[in-house]
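Left out: one protein chain. Kept in place: all the others.
Here the chain labels run A, B, C and D in written order, and each chain numbers its own residues starting at 1.
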Amino acid sequence: MDLIAEMLSYKFLVRAATVGLMVSLCAALLGVSLVLKRYSMIGDGLSHVGFGALAAAVATGASPLGLSIPVVIVAAVLLMRLTDGSGIKGDAAIGLISTSSLAAGVTAISLSSGINTDVCNYMFGSILAMSKGDVRLSVATSAAVLLLFLLCYNRIFAVTFDENFARATGVNAGRYNMVIAALTGVTIAVGMRLMGALLISGLIIFPAVTSMRLFKSFRGVVLSSAAVSLSSYLAGLVLSYAAGLPAGASIVLVNLVFFLAFAAAGRIR
Amino acid sequence: MDLIAEMLSYKFLVRAATVGLMVSLCAALLGVSLVLKRYSMIGDGLSHVGFGALAAAVATGASPLGLSIPVVIVAAVLLMRLTDGSGIKGDAAIGLISTSSLAAGVTAISLSSGINTDVCNYMFGSILAMSKGDVRLSVATSAAVLLLFLLCYNRIFAVTFDENFARATGVNAGRYNMVIAALTGVTIAVGMRLMGALLISGLIIFPAVTSMRLFKSFRGVVLSSAAVSLSSYLAGLVLSYAAGLPAGASIVLVNLVFFLAFAAAGRIR
Amino acid sequence: MAALVCRGLCAAYGGREALHGVDFELPAGAFLAVVGPNGSGKSTLIKALLGLIKPSAGTVKLEEGVGRSGIGYMPQQSESRGDFPATVYETVISGRLGRLGLRPFYGRQDRREAEKNLRLMGLWELRTRAFRELSGGQRQRTLLARALCAADGMLVLDEPAAGLDAETQERMYSLLRDVNKKEGATVVMVTHDLVRGAAAATHVLELDGGQKYFGEAGLWPGRAQYGSGEK
Amino acid sequence: MAALVCRGLCAAYGGREALHGVDFELPAGAFLAVVGPNGSGKSTLIKALLGLIKPSAGTVKLEEGVGRSGIGYMPQQSESRGDFPATVYETVISGRLGRLGLRPFYGRQDRREAEKNLRLMGLWELRTRAFRELSGGQRQRTLLARALCAADGMLVLDEPAAGLDAETQERMYSLLRDVNKKEGATVVMVTHDLVRGAAAATHVLELDGGQKYFGEAGLWPGRAQYGSGEK
Partner (left out) sequence: ASERGGRPKVVATIFPQYDFARAIGGDRIELSMLLKPGMDSHSYSPSPQDIINIQNCDLFIYIGGENDHWVEKILDSFDEGKGPKTLKLIDSVSAVEEELAEGMQEEDHGHGHDHGHAHEDGAEEDGHEHEAEYDEHIWTSPRNAEKMAAAIKEALASVDPENSSFYEENARAYAAELEKLDEDFRRTTDGGGRRLLVFGDRFPFRYLTDEYGLKYAAAFPGCSAESEASAATVAYLIDKVRKENVPVVFHIEMSDEKTADAICRETGAKKMLLHSCHNLSREEIEEGATYVALMRKNLENLKEALN
């Protein structure tokens, strides 16, 4: 308890907790759909797109962040489009887009001189270093993502489960696919900048896969994902503080522990 | 023609071409199965495992390469195991394993003092910098991979297409899954070290997805993948020489051009 | 009043025509059996009716009253959802999606409908089971219940009887007759069961790449061949 | 000589028993129809026979002569291979896999077998088509042809007739009778078609979670109920 009180006395930890909980909730909720649609590696893939965008931005003299965030969102939408009816599955599409952007980024760098970019800047964020502006941005976008997810919950279920049926009953499946893509793009773009691709990837994949070990209903999986994600985030942060481990890695490791526990519980039942 | 003669006069380019063609052939052949089994991101994922292994090696004082190559192969086998009957799909399993190893690697680094390892060293290889030993190693392993692939071709088809049927007719599906996993692990471990994860990822995904745009039979896809992969490798190397671009990125970009051309041709038909 | 009007409908997959010149007008409240050998274009026709594929020529028109949202559809092969976590209940109630309009969540009426159809298809005990854990026939029933949930004026079923046990088949046919007669819904059903399937129908559409017959069931020449019992 | 011996066979999914106490002995050369309502454990039994799932209790023994490699299996729901590039021919010849032994490639004999079965199932024209582009019934036929390719002494079919058109169903039943009678293969077939399916059989196994009946087809009480025609 003392430990927690001590932690709360640092503003940067309070901020990291606020932002982190919001973003990890979004990631966990969307993660369920993403994992089911075979987009598990989307966080990793989009981080490479972000790198490519950054390289292109500097090469053309555009504002790096101003370009890379919208590009990541557009890439998420494109990804969903690419897989629509073309027979290219989600993970292959992610691979195509991410290796292409990496290659394009590397080429752009080698052609134009004078870029300071590094793919690795995208892998590891600085979860603990958030300005007030970051906090505001992420709380606002996360709130919007959460609200939209809640409102579209039933449609997202239907479109993820059986797109043809949803379409036949007059649901504009394309539109809801776009909604999922846009929410994902926003969550990843914001989350990647603040928390890095490693952590965002983990937050998307782990809670969903963990929950599917035990729960059989979509609702159960969604609720459990949210719970698992929030608890691992907090536990990871405390662990990072208490044991002096890197924050993002600790959170992922706590998630791994949850996964193993749920998998074992699923076996026993 | 002069350009090619000029290129051939440099030993390092001849070596890069030899090794590259062998490895890219292996990657393309295995890529067909991997993409169909939803393991497209395996190159990217295993590169993170390689990083984790490297970090652990330095932390425990083991030989870095001596540890990371077998670990990568074991991870490939584990990956196939993890998805067996557990309902966890390939891409999610890759995500789980790769984020966990990254987190473990980062933690290992922070616990042990003074390691200068870098995930990104795994992203970009130095395709052009191969010693005679590298050439021998890669030619030997690639030849073994090719031979085994050829001998198991029909079984790999059956196991990839319908594992239950294969198993019911008394084929030891588990064994052939292991064969695929081991061949993949070897190809990626060797390829990653020489060519980097970016290029190996691209060589696995692109030829298969490209060929599937046009070909409908497994054999057609396999043969076309091999052809596409070899031609893009050579074209990419020449492009890289002529235009002064990084070799790995050029090869991926040539692959992208092939993909777009095949996709357009597939549309027209 | 016509529930469904097809005019010169053609459909093709990547240049190869699967369906040619289908041309008929189905009165509202009719029960249409679509028959024909494998690969004759039945499922293709259904998909064109529902707007899931674009016709290469010709038009399809639905009755004005029945919007897309009033169609209960049951596909022939549900994409295998090997790992999708969804209970039978969640699957069935998702049939009410078209009726949600602007509401974000299902209301009491939706839940009651879902429960009714669960019971009708003998799925009440299985409602909390995961869809992925069902046997083939149980899945088929679940998809049928979902289609019934969605139906408001029109039911479109692609081989609904395949995989059902004999008793459930009987129950389904009598249910379809009820929905058709009592609730006045138009039913379009693809079937290979020329004995019982076609017997329930008021109209028959026979396909074989093109349209071989359309008209009342009683006048269909095939009826003489199969309709009276086994061949 | 018994082709198949089940002793006290039980099977469970995650603790929930799906099949209990199945106990029978099927003579070689018999034609067994496995019947029962949806979810009664028919597919579970098949999977246990083939070693695809592990029984929770009891044993299954195959006749010594017939190795696993001589079994032609046709699953109930082929996992949807939405994007798999495989032609009909490639799919069918993969049935010969168990016969490869140590050879790496198919020989002339294998190709001839495959071609024969393609023709038998009316797939000859479709042999270069992609499996993913087939209609539901065409896929079913392809899987049946593959099973026939694999069969060398034993055929195990899970609802082979579902989705086939009437004519192909007829063809299939007579084919199965031929394989059974002329080639002496043991046939195990799950079916809901109590009229034609069960009529072809020499033995019937009725399931309902447990074993309700096993014995000769002629003595099966259900025969009186359905066997004589429609209910």
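Basically, a contact is a pair of C-beta atoms (placed from the backbone, for glycine too) under 8 Å apart; a residue touches a chain by one contact, two chains touch by 3 or more.
A quick note: this is a predicted structure, and the numbers were derived from the prediction, not measured.
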Contact list for the unshown chain, restricted to visible chains: A, B
Hidden-chain contact residue, picked from the options B:Val32, B:Ala92 or B:Ile109: B:Ile109
Sole residue of A:Gly31, A:Gly220 or A:Pro246 that reaches the chain not shown, by the stated touch rule: A:Pro246
Contact with the hidden chain (one of A:Ile109, A:Met212 or A:Leu256): A:Ile109
Full-complex contact with the absent chain, from A:Gly31, A:Gly45, A:Gly95 or A:Gly125: A:Gly125
Residues of chain B (touch criterion as defined above) contacting the omitted chain: 7, 10-13, 15, 58, 106, 109-121, 123-131, 134, 196, 237, 240-241, 244-249
Hidden partner chain, residues of chain A it touches: 7, 10-13, 16, 58, 106, 109-110, 113-121, 123-131, 196, 237, 240-250
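Keep in mind that, in the parts below, only the chains that are shown with their structure count from here on.
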Chain of greatest Cα-centre distance to chain B: C
Centroid distance [mean C-alpha coordinates] between chain B and chain A, Å: 26
Cα-centroid distance, chain B relative to chain D, in whole angstrom: 39
Of all residues in chain D, the ones touching two or more other chains: 79, 82-83, 133
Junction residues of chain A - those touching two or more other chains: 87-89, 212
Chain B partner contacts - residues on chain D that touch it in the complex: 50-52, 67-73, 75, 78-79, 81, 83-87, 89-91, 94-95, 97-98, 100, 104-106, 128-130, 133, 146, 150, 156
Residue ranges of chain B touching chain A (in the complex, touch as defined): 35, 38-41, 44-45, 86-92, 94-96, 98-100, 102-104, 106-107, 110-111, 118-120, 123-124, 198, 201-202, 204-206, 208-209, 212, 244-246, 248-250, 252-253, 256, 259, 263
In the complex, chain C residues that touch chain D: 13, 36-40, 42-44, 76-77, 79-80, 82, 126, 133-138, 140-141, 159, 162-170, 192, 194-196, 226, 229-231
